[in-house]
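With one protein chain held back, the other chains of the complex are shown just where they sit.
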Amino acid sequence: MAVVIVICSLLLAALVVMLISAPLRAASRPGSAAPAGEDGARAPDTASAERRAELEAAREAKYREIRDAELDYRTGKLTSTDYGVLDAQLRSEALTILDEIEALGGAVPEG
Amino acid sequence: MNPARKRTVRLVVALSAAVLLASALIYTSFSAASPALTPSQLLHVAQPGRSYIVTGTVAAGSVHRAGSVLTFDVRDRAGATAVPVAYTGTVPDPFREGREIVVTVEKHGSSYVGERNSLITKCPSKYKTAPAGENQNA
Partner (left out) sequence: MAGLGYACLLLALAVCAYGIGASLYGVRRNRPEYCASGRRSIYALAVILTVAMGVLEVAFLSNDFAFNTVAATSSRTTPTFYRAAAVWSSQEGSLLLWAWLLSLWSSLALFLTRKRMRDVAAYATAILLGFGGFFVSLMIFYANPFATSSPAPAEGVGLDPLLRFPTMMIHPPMLYSGYTLCTIPFAFGMGALIARRLEADWLKVIRRFAFAAWLFLGMGILLGARWSYSELGWGGYWGWDAVENASLMPWLTGTAFLHSLMIQEKRGMLKVWNVSLVLATGTLAIMGTFLVRSGVLNSIHAFGGATLGVPFVCLIAVLIGGSIYTVVSRRELLRSENRLDSLLSRESIFLANNLVLVGLCFVIFWGTYFPLISAALTGQEASVGPPWFDRYTVPLALILVLLSGIGPVISWRRASLANARRNFMAPLACAAATLIVLLAAGVAHKTFAITMFCCAAFVFGSVGQEFVRGTRARRAMAGEAPARALLALVRRNRRRYGGYIVHLGIAVLFVGVAASSSFQHASELQLGPGQSTKVGAYRIRYVEPTASVTPKNDRAHTGSTLSLGAVLDVTKNGRHVATLRPSEGFYASGNPAEGSVSSLIGGQAVSHIGMDGGITRDVWSAIAPNIEAPGLKRIVTAGNATLPPEEAGIALVYLARAYLRRPPPTQFHFLVSPLVMWIWLGGLIVFGGGLIAAWPAPSAVRSRVAARSRARALRGLARA
């Protein structure tokens, strides 16, 4: 019985070591240049990719604000004057974000 | 009043309200609290009219029920001093002789009357951590 337990423990330990060391082995293999996916080495434009993600999140939040403001107006919480002012302000803020995304380069995807 | 000043005023008002409420809270907690005592401590300090929380073990052979009143003795966890309590109200399922209990009592003459529905029985000792290798028998 004890032998079975020892063998099982060793097998489990081996499995764990293999699982954990896979990224290290992949990185040290010669010629492994920036594999894609979760183990990818830092891409040269990671900083800008992360800025892009940040801007996209801000853009979604701004779109939501615009729609919320419209819903507020249609359910009677905002007068039409207030809504007009707020709406224009939010749209210009949205365009600033869209411009920044475009400036980061590449086509702006729909969505 | 310019906006910055308005904001400072709002902040000050809010903080003062918070401090006042917190003080009221803290003050009443000290005055409304019932000190938790062992039976021997209870015998020393108890005064009629004040309520006390007493914790201890239910003394063996002391549990009697007469109608809706349950009488039992509460003993020090490690000691022989026991205090008689007359209790009405819900009796928790785990209650029995030898179990640890917590009950709020008030001194009436020479006996103690348990506050209604204040009896708590602690879960039995088998939940305590056992040192490795020791044979478990509750």
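Things to note:
Should a chain be cited, it is by its letter among A and B, assigned in written order, with residues numbered from 1 in that chain.
By definition in this document, contacts are C-beta pairs under 8 Å (C-beta built on N, C-alpha and C of every residue); 3 or more make two chains touch, one makes a residue touch a chain.
Note that the coordinates shown come from a computational prediction; the quantities given were computed from them, not determined experimentally.
Contact between subunit A and the absent chain runs through residues 2, 5-6, 8-9, 12-13, 15-16, 19-24, 26-27, 37-42, 46, 50, 53-54, 57-61, 63-69, 71-72, 74-79, 82, 86-88, 91-92, 94-95, 98, 110-111. Interface residues of subunit B with the unshown chain, by the touch rule above, are 3, 7, 10, 14, 18, 21-22, 25-26, 28-30, 32-36, 53, 55, 65, 67-68, 88-94, 102, 104, 117-118, 120-124, 126-130, 132-138.
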